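Note that one protein chain of the assembly has been removed; the remaining protein chains are unaltered in position.
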Amino acid sequence: MTAYTDTELMIARAAQELENDDTTLVGVGVPNLACNLAKRTHAPDLEMIYESGTIGSNPSRLPLSIGDPVLATNARSVVPMTKGFGYYLQAGRIDVGFLGGAQIDRWGNINSTVIGDYDDPTVRLPGSGGACEIASNTDRTIIIAPHSRRRFPPEVDFVTSPGYVGGRDNRAELGLRGGPEAVITDMAVMHFDDDGEMTVDSIHPDVSKADVAEATGWDIQFASDLDETRPPTEDEIALIRNELDPDGVYTGGDD
Amino acid sequence: MTAYTDTELMIARAAQELENDDTTLVGVGVPNLACNLAKRTHAPDLEMIYESGTIGSNPSRLPLSIGDPVLATNARSVVPMTKGFGYYLQAGRIDVGFLGGAQIDRWGNINSTVIGDYDDPTVRLPGSGGACEIASNTDRTIIIAPHSRRRFPPEVDFVTSPGYVGGRDNRAELGLRGGPEAVITDMAVMHFDDDGEMTVDSIHPDVSKADVAEATGWDIQFASDLDETRPPTEDEIALIRNELDPDGVYTGGDD
Amino acid sequence: MDDAIARSIEDGQSVYLGGFTHLIPFAAGHEIIRQGYQDLTLIRATPDLIYDQMIAAGCASAVTFSYAGNPGVGSLRAFRRAIEDGVPNELSIDEYSHFGLVSRLEAGAKDLPFVPLRSYVGSGYPDHNDSIRMVANPYDDDVDEIAVVPPLRPDVAVVRAQRADDEGNAHLWGITGEMVEAAFAADTVVLSVEELVDRDVIRSDPNRTAIPGTIVDHVVEEPYGSHPSYAQGYYDRDNVAYLEWDEISETHESTTEWLSEWVHGVDGRREYVAKLETERLLDLQPRTNFSTPIDMGEY
Partner (left out) sequence: MDDAIARSIEDGQSVYLGGFTHLIPFAAGHEIIRQGYQDLTLIRATPDLIYDQMIAAGCASAVTFSYAGNPGVGSLRAFRRAIEDGVPNELSIDEYSHFGLVSRLEAGAKDLPFVPLRSYVGSGYPDHNDSIRMVANPYDDDVDEIAVVPPLRPDVAVVRAQRADDEGNAHLWGITGEMVEAAFAADTVVLSVEELVDRDVIRSDPNRTAIPGTIVDHVVEEPYGSHPSYAQGYYDRDNVAYLEWDEISETHESTTEWLSEWVHGVDGRREYVAKLETERLLDLQPRTNFSTPIDMGEY
């Protein structure tokens, strides 16, 4: 069996979260690879939208940024951002959004703004982009991030993208649509329980429960029927390496 | 000297209200003829916008409605109504608007909605269209209407398009831009005084002060330096008859 | 079209037939009349002849609008008869100015609880329409309060375009009015086009695809489906029909006679078009006038 990288596993696992009739707001990097993998396997009709305003993109090669011309050429439609965010995202026309983040808490609230104090930050991160809107307005958000205590603290320094805020009921009260669906890391896959709290569903091969607990900043819950994450198949690995990212821009290097 | 019709005089007089660098929101009929006359005489750079969303129209023939294809072909731009009304009119990019109306009061408030009670009308008129917005957001509105007691009552049955509301100060307090500039009828030309009250500035040839007073539903003011309205010139009449409305669609019939 | 209408609309629903003067779906309106729909709420900035015909046919119990005239001609007589005299039935109205109505559709398209606009202050509308409300400006700059309108979400929108592919990705040009907002605001969208084209034609110019197939439920190819209104580049408005309507609609009887002949008397748009004199149709053809293409680049 072919050896795979953590990133390849995360791509393959994220692809499984997508259904054939989903419309997804795609980010560059791992989400883009996951969406394109899903499109070439079980979800050929997946509709890909980018926050730059390209609707139904059909990229002929891996886009280098969310504003790559390859996303506009041959797209279904291209619209101004007022429309992409207003008529598509805010209007509830996007099922799935992908988010990353420097910090993620137990309710799936994400920080991609600052580490430390907002007005005098230790690290100034890029900020929201469309993440706050994606988190607020899609039906399901899929969070992808490396697993570490630093990334999964008890509390985030700034809520860039609201998850369940203070719990599932709280999000609903605030009038926010949907919510976080899954968190996929290099160690495990988490879903959210009835209260909206993150719960480990499956652990990747060669990772232990203790590893995950150790790499999480709070006393994380484990599902009673904890699984091992299914590794990427030969087909998935071949597609990623030969067609989706032949130059290893996103998938090389962590092997 | 060539005989002219009341409509021709009104067209020529309305054209004089336009300046070369004006942007105007044009209606069909008399306003359209006035704008095109101005464009072919003293205001060649006049920018004509229609509420259907055609910007900088260059009609090759007289448009039959504000949605005529002749207004789109060869235009500067064509935009959705959200943009025409939002980015152009509401944003204050239109200097002059033309309005008609079934009733006009002393403050230039206009009714084009109903005669009688709103919920049980004697006559149901077409309603605002864009008139309410034009009256609220242009710098100067030019009102064109036949002169009669019925048309110029002490109070209108419904304010479709606000003029000075209850006076010039009142309009400013309400945060409305500009206001009515002139009223051109088949008897006289009126402007608005410092209080925002309609005042007769000039009377058309062969019309008397008494005629105007009799045809107005309130005790209308006359300017101390009351003039006679300048009749249309030979050139203006020739342009209207030979080029602008050769079939006499709008200018025939009242002679 | 008969099938698309039958599967999309139910009695009592709110229906928007698109187009500001341009691209009015007359064929769809006639189909609605033929299928005997009742109690519809008709939504349009400009009811135009099409709603006058539907009102005369007894399809409507309410109209949401902003200008009820025969554009460039005069008034809508059937609409007036319904409001002034209750013929053929009472008609309730929900009335705005153009920007108010368009803003309601925009709020629907964006799923916003309201949209602000600088209209209605100093006018008579707020006293007669409870949907128009005022909201305080939370900032120090500018006005203290501003008018807002709530979202409008038609159950069904029927919109037309010049061309689309079989997925319903549509290219529109010329005057688009409030059509795109209405299509995004509606639950169900029926798209009718002058011609179906290859997907490559649409994908060659994605910036022109104002209506994506993903919001369209039914696509119908129906040449001349907007007659007597027009389709930019395909045919001009048949102005004689607009002028004649002023006479035809003078009484309820003469109106229903016309409906018997031109709506109930034909089984669809193809028969309607066949019934028109050839010369009349030919006179409406504009000369060809192509746009300069753009280069999207092959990336």
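Note that the chains are named A, B and C in the order they appear, and that numbering of residues resets to 1 at the start of each chain.
The definition used in the following text is that contacts are C-beta pairs under 8 Å (C-beta built on N, C-alpha and C of every residue); 3 or more make two chains touch, one makes a residue touch a chain.
Being a predicted model, the structure only gives us computed values, none of them experimental.
Within the entire complex, contacts from the absent chain reach the displayed chains A, B, C.
Which of C:41, C:97, C:162 or C:255 touches the hidden chain is settled by the complete complex: it is C:162. Per the touch definition above, the residue from C:13, C:75 or C:137 contacting the chain not shown is C:137. Note that of A:4, A:85, A:98 or A:192, the residue touching the chain absent from this view is A:85. If you put the missing chain back, the residues of subunit C touching it would be 111-118, 133-139, 141-143, 146, 148, 150, 162, 171-174, 176, 197, 200-201, 204-205, 207-208, 232-234, 236, 286-299. Interface residues of subunit B with the unshown chain, by the touch rule above, are 23, 47, 54-56, 58, 60-61, 68-70, 72-78, 86-87, 90-93. One chain is missing from the display, and on subunit A it is touched by residues 28-29, 51-54, 63-69, 71-73, 78, 80-82, 85-86, 89-90, 109, 113, 118-119, 121-133, 136-137, 158-162, 165, 170-171, 174-176.
Here is the rule we go by: only the chains that are shown with their structure count from here on.
Mean C-alpha positions place subunit A and subunit B at a centre distance of 58 Å.
One finds 41 Å separating the Cα centroids of subunit A and subunit C. In subunit A, no residue reaches two or more other chains under the touch definition. For subunit C, no residue reaches two or more other chains under the stated contact definition.
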